[in-house]
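Excerpt of the complex: some chains, original placement.
Going in written order, the chains are labelled A, B and C, and every chain counts its residues from 1.
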Amino acid sequence: MAFIVINPNSTAAMTDSILAMAQAAAPGAAFEGWTSTLAPPAIQGPADVAAATPPLLELVTQAARRGAEGVIVACFDDPALAEARACAPCPVIGIGQSAFHKAALRGWRFSVVTTLPAAIPTVEGNIRGYGLSQHLGRVRASNVPVLALEEDTEAACARVAEEAERAVAEDGIDAVILGCAGMARVTGHLRTRLPVPVIDGVEAAARFISVL
Amino acid sequence: MAFIVINPNSTAAMTDSILAMAQAAAPGAAFEGWTSTLAPPAIQGPADVAAATPPLLELVTQAARRGAEGVIVACFDDPALAEARACAPCPVIGIGQSAFHKAALRGWRFSVVTTLPAAIPTVEGNIRGYGLSQHLGRVRASNVPVLALEEDTEAACARVAEEAERAVAEDGIDAVILGCAGMARVTGHLRTRLPVPVIDGVEAAARFISVL
Amino acid sequence: MAFIVINPNSTAAMTDSILAMAQAAAPGAAFEGWTSTLAPPAIQGPADVAAATPPLLELVTQAARRGAEGVIVACFDDPALAEARACAPCPVIGIGQSAFHKAALRGWRFSVVTTLPAAIPTVEGNIRGYGLSQHLGRVRASNVPVLALEEDTEAACARVAEEAERAVAEDGIDAVILGCAGMARVTGHLRTRLPVPVIDGVEAAARFISVL
């Protein structure tokens, strides 16, 4: 059976770009992309997380029942990860979690460029919860809403790049982490533009899940 | 409208003793006790938490819709508290959380006497997450399963008391916290037996919810 | 007997506004307001704390001797709280402590607006000591000295409001905490002006003390 990449929001176009990134990151593994059709179209705050949790746990349970080798929860906020793990015997990892641990394994200090300012406390809290704050420069908002990444990719990419450049200039970092599953589609472009490594959580998770 | 005390497991007898404790603790307030009928009969580990989360969030949402003044999640593990808060505009607090903060406000060092050893990591993790580890002596298991508190209250009470006495003798503490919603029914007896204050999470939550 | 609210500085006008706030916050409880007449007129740094500590402990001892049900130390710096607790068997809580724990119980992230920049390290240190830094946005100075709150309330209120608005705009917070006992008299006005809850430490302490 395959690894299941669950997009816990209901925007199927995001699932497509996430799956493409995962498959490219670990070509020898088999991935399926599932969309959580009963969830909100984007997860941008605790109310969205609450609404997205029950259908997410239901999908993880289904994945387990169908013998999934591993599950990736493909939202950078790593919603309900502990509960999701209890629904499946296989490895269940988050894309935020994977990005932070990749940087930690390399010994890198990083900044995160995420979407809206409202997303900052959750990301900061997760990094603190994982125990990895010593690697954190700063969590920065690009002021690009999640869905703008789908709708006007070019403009969104430019704004993410600007904030990432500020992070490089000001935060004394070794790497930039892209703080939204939807940014998978601009990772390539950013790598040509930034002088430090760019970590994408989907890519990191797709590689980790196959070796855990 | 009233304060809603949600028992996130499906054992109605527990809801009764919890509601009785809450009402006695804050006689001037109005409480309703709701049982999460779709949840497991007891929450004793991450798999139970995962199964209990979706119906719990559904009940919190209903409570909000009916204009609840406040919600108490009456399981000592404080499951899905952040998500529950996102489902309701009123205060939503946990009984573990309330017990720990009561001790902290008094400046007390405490030990927790809980049910089975498997419950220890979650309780320790919650205390650490709340930032209150500096008040913790030790989390101790009484080896009394949750439902034994309903089925053979006297024997269960004796074993909880023994472990609590060991905590007083060995942990250098100012107070004992009872680490299970079902222990509300033995709180009174323990208070006659122990030389230090006994904190019950349901009682603490019922008092806090009316002043937040 | 009543709850005693001790103003640990010697400015009696501050005691009056503190007592009025406490009484309004918990109308069913009886409060007395005591002024520490041998203390400095305001507590704005470690030298003032040192001078204020002996008369404060003397007042707490007197309160205990007269059978106080509880004691509130009504200075936002929470001076000598551990020592004060050792002088009385009843609950002894601070107003800074109460404000921070109220926010924590609600799961809120908060910023503090205090008086002068010199007050910032003490407040930050207390929050860290209580273990609640994960809830902190930023501690901000309004550059309003303590006594200006008594002498030119209107101008002081305007400056506190401006800094609070900056906190809301920049810190990603759910609530603002007013960082001085003397701000009790501007709490009402600020609540009409700010889009997030405003926590007053005197109010929080007056409610908590009656349920501990």
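Assume contacts are C-beta pairs under 8 Å (C-beta built on N, C-alpha and C of every residue); 3 or more make two chains touch, one makes a residue touch a chain.
Treat the numbers as computed from the prediction; the structure is a model and nothing was measured.
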item: With 3 chains placed, the number the full structure-file assembly comprises; value: 6
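The definition used in the following text is that only the chains that are shown with their structure count from here on.
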item: Chain whose mean Cα position lies farthest from subunit B; value: A
item: Copy pair subunit A, subunit B: interface residue numbering same or different (half cut); value: same
item: Identifier of the chain whose CA centre is least distant from the whole-structure CA centre; value: B
item: For subunit B placed onto subunit C, the superposition rotation in degrees, Cα atoms, nearest 5; value: 180
item: Geometric centre distance via CA averages, subunit C-subunit A, whole Å; value: 41
item: Subunit B-subunit C separation of Cα centroids, rounded to whole Å; value: 30
item: For subunit A paired with subunit B, centre-to-centre distance based on mean C-alpha positions, whole Å; value: 34
item: Residue list for subunit B, restricted to those that touch at least two other chains; value: 82, 85
item: Partner subunit A, residues of subunit C touching it in the complex; value: 109, 134, 172
item: Subunit B-touching residues of subunit A, taken from the complex the two chains share; value: 45-50, 53-54, 57-58, 80, 82-87, 129
item: Complex contacts: residues of subunit B adjacent to subunit C; value: 26, 28, 81-82, 85, 91-93, 97-98, 101-102, 104-107, 130-134, 207-208, 210-212
